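Contents: one structure, followed by commentary.
Heads up, one of the protein chains got dropped from this complex, but the rest are sitting where they should.
Our next item is subunit A:
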Amino acid sequence: MLLTLFYILSAITLATAFLTIFSKNPIHSAIYLVLCFFSIAGHYLMFNAQFLAIVHVIVYSGAIMILMLFTIMLMNLNKEDEKNKSMLTRISAVISFCLVAFVLLAAFIKAQPVITEYKVSGQDYQSIKVLGQVLLNEYMVPFEFASVLLLVSMIGAVLLSKKEHINN
């Protein structure tokens, strides 16, 4: 039962991910990406991670993708506006992709899956109380750094949008 569900979800994830890349219309791409994020949230639910699944839906489908759709819709991308990329950029894109693929492949060949016996620790990791305690005790410093990083990027974005205004 769970395995079939997993196969169905994976098929949806992969299909929508490929359709994101292959569809010609940028808005269709964005909508397929939203569907892809939803199926990933389904995978989280299968791991019994309710909190992660719902936060994933709120953050990725509910905030990031809406902003993305926003910009795509407002920019009104048409076929005529699309500039042909020069040969140099195409070749450099292919080369850089091949290099990244090479590095990833090298890393994955070396990697060995760690399969250990699943131990029941007696803690309910679905509960947000446990999650909150783990985040704010063991992973306090990275957690705070992540929030500072978000704050800095937000201030940076505000500054960028203000810059033209100051020069004028």
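Everything below uses one rule, namely that a contact is a pair of C-beta atoms (placed from the backbone, for glycine too) under 8 Å apart; a residue touches a chain by one contact, two chains touch by 3 or more; residues count from 1.
Just so it is clear, contacts and distances are computed from a predicted model.
Its record in UniProt calls the unshown chain "NADH-quinone oxidoreductase subunit H", which is the match among "Protoporphyrinogen oxidase", "ATP synthase epsilon chain", "2Fe-2S ferredoxin" or "NADH-quinone oxidoreductase subunit H". Across A:L9, A:C36 or A:V57, the single residue that touches the chain missing here is A:V57. Only one of the listed residues, A:F18, A:F47 or A:F70, touches the absent chain: A:F70. For subunit A, the residues in touch with the chain missing from this view are 27, 31, 34, 50-51, 54-55, 57-58, 61-63, 66-67, 69-70, 73-74, 126-128.
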